[in-house]
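Supplied in structure tokens, the structure appears directly below.
A single protein chain has been removed from this complex, and every other one stays in its place.
By letter and in written order, the chains are A and B; residue numbering begins at 1 in each of them.
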Amino acid sequence: MTKQLKLAATALGLILAAGAAQAQVTCGANTGTAATGAPILVGGIHGNAAPGDFSASTQAAAAYFACVNANGGINGRPIEYLVENDQWNPELAAQAASKLITDQGVVAMVGNGSFVEMAVNARTYQDAGIMTMASACAVSECFESPSIVSTNQGPLASTIGAAQYMVEAQESKNISCIGLAIPNVGPWSCGAMEGYMASKGLTGSSVYLNPASPDVNSGLLEAVASGADTILVNLPAGLALAFMKAAEEQGMVEGYKWASSTPLYDRSVPAALSDVWDGRMFVNAELTPWDKGGPDAINWLAVLDAYAPDAPRDTFSQSGFVSAKFFVQAMLALDPAKLDDRAAVNAAIKGIVGYESDLLCGPYYVGEADRHMPNHAGTMVVVKGDGFETVRDCYEYDSPYFAPIFENEKALGLN
Amino acid sequence: MRELLRPIAFATAACLGLAVLLGWGKPAAVVGLFLVSGLAVGSLYALGGIGIVLLFRATGVLNLAAGAIGAVAAFVTWQLGDWGMFAPLTWVAGLLTGVLFALAYGRLIAPGLSWREPVIKGVASLGYALILLGLVSFLWNDDPRKLSFPTDAVSLSILGLKVTVTRLIVVLAAIGIVIAITVALNRTRIGLQMRALANNRRIASLVGVPILRVETVAWGVSGLIFGFTGLMFGSLVRLEPAVITFMVIPCTAAAIAGRLVSLPTVLVAGLAMGVIESLLTLADTFKAVRPMAPYAIAIAVLVVMNLNRRLTFAGDD
Partner (left out) sequence: MARQANTSLVAGLSAAILAAFGLPLVLGGQWTGIFTSTACFAMAAMGAGFMYSRLGMVSLAQVALMGVGGWVTLRLNHAFSLPFETNLILAAVVTSVLGMLLAIPALRMRGLYLALVTLMVAGGLEVVFTAYQFPNGGAGFWGVGTSFAAEMRRPVLAQSDGAYLTYTLLVAMLGLLLIMAHRQTAPGRAWALIRRSEAAAIASGTNVTFYKTWAFGLSGLLAGLGGGLLAGSLGLLDASSFRASESILLFALVIVGGARFWLGAVIAAVLYRVAPGLLNNWGVDADLALIFFGAALLHAVTTAPDGIAGQITGLFRRREAKA
């Protein structure tokens, strides 16, 4: 009896899903017929093991590719998306890249999300002539390499964006950035925030927490000792919550202005915060807010509903979706005879200029350059009730760090 | 008592000396803040260390799964709370989880290794730690979570630093547990048997000490301590499985500083480690590597303790 019910429910669900998919989803050529040709091999690497799960980006990319394959593929050829897990282990990351590039012969990497993979493989990608359209990057190597371009902003841009909002809208004069004591994460991003503050004639300082240390209180005291009026939390969500809890205990929430880079823009964060933070914690969102709407935002959710119902629906997921979408757009424009030619695919990706999506605040481009950071405009939200509320829609960041990037954009005819 | 005075004198001298050295020219209130702040983390090290030493004395197992057991306890507590269970019940359930998982290892796996040397017993428990870490990470995804207690909201001011009652409870619990266990070891029958086992297992078994019963009690009590430590780590540090699991290494440092023997010394050493780690924030050179403090102290204690010792005949230690 129960079994029958279940079957019926599943069937109904399938019909509904199919209906929804036909009604809303738009993917690639959008033909509605499945692609049957020889597959085009595309790789992706994410990190998913004990400290955290960065697989949302590859899951979203996989969902989009599945949708494209059901809708004509790339000129009739389906995309075979091969995803590896680096488990936060640099050796596994290198092996995963070898497997995808050398053994399986992928033509490009799309949707990568990891803390370690990009640092280890940046050179591998360059040597192999592979372009990586990453989606969930956190380390400097990801943004300062010729063969990686990421759709998300990473801690540096997000931190500058948060600082800029606090200076322009909340009148912050002295910001203390709380970062991880890992050179290519904390000092890299907080250092650039200090540079931004200096360029405005204001004061910026940084406090670095060793992730091995259980003691966040000392870091808080150090930030207070710096004389800051604003504390900018630039930490992974778990550590950020611990830090904020310490501040709460010390009764320091009201005495300071608070901001954070993207990691706190997570659905489960408002519930894990107590009411004192309501309306006080300003968080930078690297992509547009989940509920903003717009054709791509609606399509993103529809594609996930149809092809990956269990996947998370967060910033990294949006980012993976956008990377996959732009990749498909570039491949549809490429000569079909060259789809298996790594060099041609590489050139086609590097040729991406001015692609747009309502999930991003600015245009997306790749170009031939020694560094890539197309996404440097974001949205500011504030913790409100059980969710977030937008306080400043899409704004461009401005900081000395972006000078070479702006120059690249000028050369490409953007801006 | 005299034996206890020495570590206390050493620890106090070290902490105060460092406070003066690093805090020279800084307002006393700031130094006081770091001092008080370090005590809470220090008592967490001490708590873990106490559980480790108690178990080691009674069973000869240096339990590297202590942190993992604590992590399971903390996550069970969080989960039950998330399901809306009455808060005190979730705490009891969390502590019982600690007891259960410690007993499971103590009764099912540890006996298979009872004839191996202490190092192997210790290293093997890492296998159990990995199992528990894998289990917790598998069951609970990495969404950010927070474990709060009603005592988090109440605080009093010590040396200018607001100290929540939760932090106070950790310090007092560490002291209370040391006193309670010391009294139990000296006054109760099972305590006597435990001391006999710790002194010489072979002779203890010959004179009829019920080893299985004593060991079971030791595993259970240590599980309770690990569970409590895990809950406190989850609340005061972070509710992340890998973080709580590997906190066992600095806790081991506190245990070592008590030579794996003396519970009061473990307590004093643990507190000193926390305070020194916190004070190092004031030193620009050592700021980035201040979590090294427990390890450096443990090594120093071991080396100094053994300075006048010569190894001659082969033995266990």
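Operating definition for what follows: contacts are C-beta pairs under 8 Å (C-beta built on N, C-alpha and C of every residue); 3 or more make two chains touch, one makes a residue touch a chain.
Predicted, not measured: the structure shown is a model, and the values here were computed from it.
J.: Which shown chains does the chain we cannot see touch?
T.: Displayed chains contacted by the hidden chain, ordered by label: A, B.
J.: Determine which one of B:28, B:120 or B:203 touches the chain that has been left out.
T.: Result: among the candidates, B:120 touches the missing chain.
J.: So one chain is hidden, and I want to know which residue out of B:30, B:87 or B:249 touches that hidden chain in the complete assembly.
T.: Of all options in B:30, B:87 or B:249, contact with the hidden chain holds for B:249.
J.: Quick one: say which of B:15, B:40, B:64 or B:147 touches the chain that got left out.
T.: B:64
J.: Touching residues of chain B against the unshown chain: what are they?
T.: 62, 64, 109, 112-113, 116-120, 122-124, 126-135, 137-138, 246, 249-250, 252-253, 256, 260, 288-289, 291-292, 294-296, 298-299, 302-303, 306-307, 309-317
J.: State which residues belonging to chain A touch the missing partner chain.
T.: Contact residues on chain A toward the absent chain are 48-50, 84-85, 87-92, 94-96, 98-99, 101-103, 116, 119-120, 122-123, 140-141, 144-145, 181-184, 187-188, 210-212, 371.
Operating definition for what follows: only the chains that are shown with their structure count from here on.
J.: What whole-number Å value describes the gap between the mean CA coordinates of chain A and chain B?
T.: 39
J.: Taking the complex as given, what residues does chain B use to touch chain A?
T.: Residue positions touching the partner: 30, 33-34, 37-38, 40-41, 44, 133, 137, 141-146, 148, 152, 155, 161-162, 164, 167, 233, 236-243, 247, 250, 274, 277-278, 281, 287-291.
J.: Would you mind writing out the residues of chain A in touch with chain B in their complex?
T.: 49-53, 181, 208, 210, 212-219, 221-222, 225, 237-242, 245, 249-251, 266, 268-269, 272-274
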